[in-house]
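Entry: chain A
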Amino acid sequence: MPIQYYIGLAATLFCIGITGVLIRRNAIIIFMCIELMLNAVNLLLVAFSKMHYATAFIRNANTTAGSDAQLFVFFIMVVAAAEVSVGLAIIVMMYRNTHSVDVNYLNRLKN
Partner candidate 1 sequence: MIAVLLILIPLLTGLAGFAINRERGSRNWAVLSSVITLAVMIYGVTMAQGKQLGVDTTWLPQLGSRFALNLDGMSKMLCLLTAVAFPLIFIATYKNTYTNPGKFYALMLLSQAGLMGVFMAVDCLVFYFFWELALIPVYFLCSIWGGEKRIAATFKFFIYTFAGSLLMLVGILYLYNLTPDHSFALSSFYKLKLSASQQNFGFWMFFIAFAIKMPIFPFHTWQPDTYEQSPTAVTMVLSGIMVKMGVFGVLRWLLPIFPDAVSKFSNVIIIFSIIGILYASLIAIKQDDLKRLIAYSSIAHLGLMSAAIFSQQRIGIEGVMVQMFNHGIVVIGLWIVADAIERQTGTRKFSQLGGLAQKAPGLAILLVLMAFANIALPLTNSFVGEFLMFNGLFRYNPWMAFTAGTSVILAAVYTLGMIQKVFYGSVNTATENSIEANSNIRWVLIILAIGIIILGVYPQPVINLTKDTVDHLITQIQL
Partner candidate 2 sequence: MNLIYLVPLFPLLGFLINGLFRKSLSKSLIGIIGSGAILASFIVSIILFNDVRTNGSMIVSYFNLLDIEAFKIPFAFQIDQLSVIFLLIITGIGFLIHVYSTAYMNDETNEHFGRYFSYLNLFVFSMLLLVMGANYVIMFIGWEGVGLCSYLLIGFWFKNNTYNYAAKKAFVMNRIGDLGFLLAVFWILAKLGTVNYGEVFASTVKFSASDITGITLLLFVGACGKSAQIPLYTWLPDAMAGPTPVSALIHAATMVTAGIYMIARSNVLYTMAPFTQTVVAIIGLATALFAATIALKQNDIKKVLAYSTVSQLGYMFLGLGAGAYTGAVFHVMTHAFFKALLFLGAGSVIHAMHHEQDIRNMGGLKKHLPITHISFLLACLAISGVPPFSGFFSKDEILAAAYLKNPIFYYLGAIGALMTAFYMFRLYALTFLGKFRGTEEQHHHLHESPSAMTIPLIVLAILSVVGGFIGIPEIFAPDAHMLEKFLHPIFAQSDSIKELHHLDRSTEWMMMGGVSVLIIVVIIIAWRKYSRTEQFVASHGIARTLENKWYVDELYDNVIVRPVTGLGSVLKNVVEKAGIDGAVNGVGRFVHYSSRQLRLLQSGQVGNYILFMVLSIVVLFLVFWNQPQIAHFLEKIF
């Protein structure tokens, strides 16, 4: 499949994520949207990794080109998992205190 499709998909997913973050007030939805953006990036990374590998393979069968991008993907997934656990914990705490998961309540933290 041409790389353009991957890029198009990733861009679409990313835009959906951004839109979600911008317009939704529910913390969980926002969270999901952030995940969506992260995964859009992951998708791109994997796609480009494969593309580079494919072009490099023609010249040298033992190439490891593109593997670093896949490493990044794993990093992102690990960090995202950690982030989710912390983020969800915060949301739970927030819900306990305010009985709401509306992010606009969060700006009152300063008081």
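The candidates came about this way: all candidates are chains of the complex that A comes from, given by their letters.
Going forward, a residue touches a chain if its C-beta (ideal position, glycine included) is under 8 Å from a C-beta of that chain, and two chains touch if they have at least 3 such contacts; residues count from 1.
Computed from a predicted model, the values in this text were never measured in an experiment.
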Just give the number of the candidate touching chain A here, out of 1 or 2, all from the same complex. 2
Residues of chain A that touch candidate 2 when the two form their complex: 3-4, 7, 18, 21-22, 103-104, 106-107, 110
